[in-house]
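Quick one: this structure, given as structure tokens, is what I'll be asking you about.
Excluded from the complex is one protein chain; the other protein chains are retained at their positions.
Chain IDs A, B and C follow the sequence of writing; residue 1 opens each chain.
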Amino acid sequence: MSEREAARAVGGPDPDGRARATSGPDAGGTAAADWWATAVSRIEPDVIELRGQPVQDLIGRIGFAEMIWLMLRGERPDPRRAALLEAALVSSVDHGPHAPSIAVARMAATCGVGLNNAVATGVNLLGDVHGGAGEQCVRLLEEVVAGSRGPGGDTGGDPGSGGDAGGDPGGDAAAVVARWRARDRYLPGFGHRFHSRDPRRDPLLGLVAEAAEDGVVAGAYLRAALEIERLIAPVPMNIDGATAVVYAELGFPAPLARGLFVLSRSVGILAHAWEESGQGRRNKGPIPPSILPTWI
Amino acid sequence: MSEREAARAVGGPDPDGRARATSGPDAGGTAAADWWATAVSRIEPDVIELRGQPVQDLIGRIGFAEMIWLMLRGERPDPRRAALLEAALVSSVDHGPHAPSIAVARMAATCGVGLNNAVATGVNLLGDVHGGAGEQCVRLLEEVVAGSRGPGGDTGGDPGSGGDAGGDPGGDAAAVVARWRARDRYLPGFGHRFHSRDPRRDPLLGLVAEAAEDGVVAGAYLRAALEIERLIAPVPMNIDGATAVVYAELGFPAPLARGLFVLSRSVGILAHAWEESGQGRRNKGPIPPSILPTWI
Amino acid sequence: MSEREAARAVGGPDPDGRARATSGPDAGGTAAADWWATAVSRIEPDVIELRGQPVQDLIGRIGFAEMIWLMLRGERPDPRRAALLEAALVSSVDHGPHAPSIAVARMAATCGVGLNNAVATGVNLLGDVHGGAGEQCVRLLEEVVAGSRGPGGDTGGDPGSGGDAGGDPGGDAAAVVARWRARDRYLPGFGHRFHSRDPRRDPLLGLVAEAAEDGVVAGAYLRAALEIERLIAPVPMNIDGATAVVYAELGFPAPLARGLFVLSRSVGILAHAWEESGQGRRNKGPIPPSILPTWI
Partner (left out) sequence: MSEREAARAVGGPDPDGRARATSGPDAGGTAAADWWATAVSRIEPDVIELRGQPVQDLIGRIGFAEMIWLMLRGERPDPRRAALLEAALVSSVDHGPHAPSIAVARMAATCGVGLNNAVATGVNLLGDVHGGAGEQCVRLLEEVVAGSRGPGGDTGGDPGSGGDAGGDPGGDAAAVVARWRARDRYLPGFGHRFHSRDPRRDPLLGLVAEAAEDGVVAGAYLRAALEIERLIAPVPMNIDGATAVVYAELGFPAPLARGLFVLSRSVGILAHAWEESGQGRRNKGPIPPSILPTWI
């Protein structure tokens, strides 16, 4: 046991640690250390522990998607859940230069900044409208699922019996959808300005359905999403909706739906910025120099 | 065949497409379309192709690390190479709040911006000094490897015979190192201000050595890095050096060493920003408010 | 008259321009031009007009603060109003390294990115919590002022007679404050975690009071803010509140209170990033390397 660990064994860092921080020798140092307290990683000389696991035990033994899960949630997923996460991460890497996140990263790559700055520029645009629909859709699904359970209800664990509660979100779903639509004409996760039917919807929902059948996930969020789709037919679920189903079934809180989308889309952003940096343009604008913006 | 595809069938988009752009009907529209030409993805109504592969054929059938490879290089890796990439991506996700990229993302998360903005803030800092060492180390290794071959030499393919050319980078390595050190006291990829021996070095190099033995990679960059380490002993390789070996062996051009580091570190940045957002601070500064910055 | 101008003389760009965009020769080019239509500036070969004024007529004849006003609002302010804007811009340039915006820019400056990237990193943090209080405070004041007028009331123009309507926001102010406090414990623009009385409050409010006395501004927002301050005494207005009063009196819509704060704070962000870049640190973390973050 290190001295540091011994100190912790006697008095936990919080609240005692913070008490230590306001008096006694090196109070300021302790206060500064506590200011940056974290459970994500422990970095000391020659020690790197990520969520309590020495990094050397992870390298070569854990997949990248599993690592994402571990870092965000502090525990490793079983292989079936990891595969679902992996499928969702794969599905939303790119939507071409029409997506503002992609276009701005390409433009950045022609302005004499680093590849990291180009990626950051793209990621910065994944806001409430561009990257937030998944997060909002998880909340929407959570409302429907919460409403379909009785008081004290539970979605989880046993999809067989859970089916009784979660199997008919219909009445509540209609009310929830009406409430959301009264606030905003866009229902997050449904409809696409470009695709009549998003080609990513079916394979993602197929994987979730399979996992629900096998008891890997409960399936309540899938049922909720399908019910909404039925209610607002013929507008189908889009990628934000389909990934929201995956992330909700896997137990990720809503804001991480955006976080995971950020990790996924970063791949496409990087690929486009890299391609653009090889095309030799300087200070690329959004349209060719020969076309002058209309003056209004 | 769509009208668009038909048009292409008659005259390819490049160079004929660009000729079309300067005259004829809808020259401006074609010019604008060509301005955003890309080989990364093809997005048309109800069509999403990533590097020529329909997205629905990828979801559930390809891992996230393989997807990264496909998007950056236009082809899928074999499983052994994909596993090496995955190990490198796993290894550098986080180095705690002392890393500026992590700290600024945590601070951003307390300022009322989106999780995407917090991640972008962190990624934006992975510049030449913070995230660029891997890129520079690939260039360093490339110089050593190029020097160890004779004219017309080749590092690749057969690590057994390649050993003749790549096995003794010694003389050249010393000259290359001297040249780099004359320019900058920091040799990228070697030494760490925190760790006497970076715990990520051994497992990563072990995996590369194994892959070289099995002929999965040629091993020339590994030998070059080890030779440099010998020359500047006792300063060991750090994470930037070890991942540079992996990326160089896998054939990634130097700038993508930074790009891949960005994807990897984004995971830790997100995990920290997310943790911080749950701790309730507002406008978190770098040190507790009780400690006043020295006025000089 | 250029061909382009001639074309406009025959048919205005909007709505006719948009009609043109969907058919006829070069429909795509027109659509792309309209996509970027703007009234802010007109840039054509050898022509730069900002809000309709040739740039050569502005250089040397307009102050920087006036230029900011012109660009944001399309008209030039009179000198007294310009001076008020200038005072507000001066007041909020910096709040030292405890401010996350300042700290992250300093850290960025040690990571091998450009000075522009360092400034962008700081500006990126001026979100709802860090830079948004001014915007929210303008909305708060707008509610109080709107409530203090009768139906069809007006705040503006004649502060003498306006005093009848705007002079006693008391009853309404209390209701508005109660409503805001029920939503959030922080009342934007009031109180400071650091200063018992923000030294920037008095000089700014003094300038507004003087301008109101002289009929330069109406004074309704000033009265509303002072009334709120009285209601929640002894918590005084902070810099966000005092600048909100200025910006509201000058007629800036609420979101531009944040926008103007961004322009102001960018000065301090740049000054700090520049100072840090001369101090020679690399990859500066938030606390000295000797202090290890607490592991929780």
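Rule of thumb we're sticking to: contacts are C-beta pairs under 8 Å (C-beta built on N, C-alpha and C of every residue); 3 or more make two chains touch, one makes a residue touch a chain.
Just so you know, these numbers come straight off a predicted model, no measurement behind them.
Trainee: Check the options A:Ile68, A:Met107 or A:Ala273 and report the residue that touches the missing chain.
Mentor: A:Met107
Trainee: Which one touches the absent chain: C:Val93, C:Ala146 or C:Leu226?
Mentor: Counting the whole complex, the residue in contact with the absent chain is C:Val93.
Trainee: Consider the whole complex, including the chain that is not shown, and state which of B:Trp35, B:Phe190 or B:Tyr221 touches that chain.
Mentor: Touches the omitted chain: B:Trp35.
Trainee: Footprint of the hidden chain on chain C, which residues?
Mentor: Missing-chain contacts on chain C: residues 21, 28, 31-32, 34-36, 38-43, 45-48, 50, 54-56, 58-60, 62-65, 67-68, 71-72, 83, 86-87, 89-91, 93-98, 103, 106, 114-117, 119-121, 123-128, 131-132, 194-200, 202-204, 206-207, 255-256, 258-259, 262-263, 266-268, 270-275, 277, 284, 287-288, 290-291.
Trainee: Just checking the interface: what residues of chain B touch the absent partner chain?
Mentor: Residues 4, 13-14, 17, 29, 32-39, 42-44, 112-114, 116-117, 124, 286-287, 291-296 of chain B touch the chain absent from view.
Trainee: Since one chain has been left out of the picture, which residues of chain A touch it in the full complex?
Mentor: 25-33, 96-101, 103-104, 107-108, 110-113, 117, 120-121, 124-132, 193-194, 282-287, 289, 293
Convention: only the chains that are shown with their structure count from here on.
Trainee: Would you mind pulling out the distance in Å between where the CA atoms of chain A average out and where those of chain B do?
Mentor: 22
Trainee: Return the distance between the CA-based centres of chain A and chain C, expressed in whole Å.
Mentor: 32
Trainee: Could you give the separation in Å between the centres of chain B and chain C, each centre being the mean of its C-alpha atoms?
Mentor: Their C-alpha centroids are separated by 39 Å.
Trainee: Mind pulling the residue numbers of chain B that touch at least two other chains?
Mentor: 28, 31-32, 96-98, 103, 117, 120-121, 124-128, 131-132, 194, 284, 287
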